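These notes are about the structure you will find just below.
All protein chains of the complex are present and in place, except for one that has been dropped.
Going by the order they are written in, the chains are A and B; count residues from 1 in each one.
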Amino acid sequence: MDGARINRALARLASEIVEENHGATDLYLVGIRRRGVPLAERMADKIADLEGNRPPVGILDITLYRDDLSTVGVNPVVNRTELPGDIEGRNIVLIDDVLYTGRTIRAALDQLIDFGRPRRVQLAVLIDRGKEHRELPIQADYIGKVVPTKKSEIIKVMLTDFDEEEGVAIVERPTAES
Amino acid sequence: MRLLIKGGYLIDPTVGENAGRDLLIEKGRVAAVLKPGEDAPEDAQVFDATGLVVAPGFIDMHVHLREPGQEYKETIETGARAAVAGGWTSVCAMPNTDPVNDNPAVTRFIIEQAERAHLANVFPIGAITKASGGAELAEMGEMKRAGIVAVSDDGRPVPSSGMMRRAMEYARGFDLVVVDHCEERSLVAGGVMHEGRMSLILGLRGMPAAAEEIDAIRDCLLAELTGARVHLAHVSTRGAIEAVRRAKHKGLDVTCEVAPHHWALTDEVVEGYDTNTKMNPPLRSREHVYAVLEGLRDGTIDAIATDHAPHHADEKALEYDHAPFGVTGLETGVALALDRLVHEGVIGLERLVELCSVNPARIFRLADRGTLKQGAIGDVTILDPDLSWTFDAAKSKSRSRNTPFDGWQFRGAVVATIVAGRIVYEHPELKQIRERNEANKREEIEAKR
Partner (left out) sequence: MSTNFNRKDLLGIRELSPAEITHILDTAESFRDVSRREIKKVPTLRGRTVINLFFEASTRTRTSFEIAAKRLSADAINISASSSSVTKGETLLDTARNLEAMAPDCIVIRHNCAGAPHQLARICRAGIVNAGDGSHEHPTQALLDALTIREHKGGIEGLKVAIIGDILHSRVARSNIHLLTALGASVSVAGPGTLVPKDFTELVEKGLRVERRIEDAIEGADVVMILRIQRERQTSAFFPSMREYAVHYGLHLEHLTLASQDAIVMHPGPMNRGIEISSEVADGSRSLILDQVSNGVAVRMAILYLLAGGGRAGGDVDDTTKRIGE
């Protein structure tokens, strides 16, 4: 998957989201740090192109809600969570780059609920690694592409906001990883 | 009972000759100093000292044996056992026991306990004032008759200059040297370490060098006023050493000793708050350590004394503010001198023997000790100046373990201690040490002098 295909996938997801939610009026996009954030911004731009008004974009840092802090060794850096305005009664779309075990989404949902009571929460991901990896009953409502992978592989999503190029690649998991 | 110490290298500054000599000890005294090859009685027990240094028995002028009263910290027996393991044939016991050694009954008790232990010689030091309270003179004459070799209120200074003057004048009548712990208490109030950069950083209350120096200068002035013999215990500051230097220039009978931790450590080791770095006088800053080394080099400092001060582990397990002052030192003092002074080129072996044996015997008037002349008492310390070893506090002979030197590596060790012709301590690996020592050892020692 290269930059152009990522862009096309986002455009398709944007129109699906608008259609499903009957416009952009109550939409509120929330990107999950790190790569979900630029994806949410791009998605908001595309929705603005379609509908004329740009939905608000929030940022979630799920670090404090992780369930594996005791096993990760060094403490992960805590970044800020920014949810401008009120999420009460909004149609939230959580956006992340990859859906794998589902645990990140669980943490994001828990955190989101601490900020208020949205009317509806949906999930959009660029890549779904396949249901067989899921460890929690979580599925995406909008999927850019399903990429079946092995456990020994890692999906690398590269975005120019963080990386030198744009694209998605499957790489072998380094064996030394604990 | 005859003991022949054979093949060693004799260092005895009282004779002025250092050379390969055999030493014959008979009935507890030196019967003969023999040139190699000279005939010796065939029935004598032989101690093979090939490649080793043979010196007149070392005398520690300043130890705390805690008996009577605090036997959970140390007893005369355990202290004496640690002493001989550290190369000290004699130790001088400070009077701050419970009760204080301020009367002949306590003095006699200490001597009897030491005889029972039958290891190192123990010479009691009597208190200057009753209960070391600083108010009334103790019975110096009676204690002298019972066997004390000096008077001191060590652990405490004598706060009043008037009382100190009287003590010096009175002690003079019995030819007793007055040993003072120099500390102007009003400057120290609550202090737990040397006052300086480190005490500021660590937030611990400081004891300024001036507190020691004011008292040292006072004692020198009083020595001049009274004509008494004065010995300053554990000097640790530039100013105190300078005071002694000036007094000696004036021809006063003022001497002083230094403790090994005051040349081996600085106040920087207090960081970490290990209470085994807490002693009084405290570990000083670098400039004072340099002054100590200079005093050792130029002769201002007369003696090395360990200030062995055992404390129970539970007492030292307190906060730095609350833990008692003091560290053990009997088993590490000689090694620290060899490693840090001799091998670092501060002093030679001959000077080491002066500091550890000749001068202590002279200052405390210990007759026939501090020498191996014919007729002297057969107290001998035998060293291997090059043996490398590691001190393990867990194996200490002392009842207490409060040492800052646990795990330290040394070059130079005591390999045997002989008291009145009787071997009271032998290094556990003496056999291997002997095997290692080849004939060329002798040349090395010659070069080191």
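FYI, a residue touches a chain if its C-beta (ideal position, glycine included) is under 8 Å from a C-beta of that chain, and two chains touch if they have at least 3 such contacts.
These figures come from a predicted structure and were not determined experimentally.
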Listed residues A:A107, A:I127, A:A140 or A:V168, member touching the removed chain: A:A107
Hidden partner chain, touching residue among B:H322, B:R365, B:K395 or B:R436: B:H322
Residues belonging to subunit B that touch the chain removed from view: 196-197, 200-205, 272-273, 314, 317-322
Residues belonging to subunit A that touch the chain removed from view: 33-34, 61, 63-81, 98, 100-104, 107, 110-111, 114-116, 135, 154, 178
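The working rule: only the chains that are shown with their structure count from here on.
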Subunit A-subunit B separation of Cα centroids, rounded to whole Å: 76
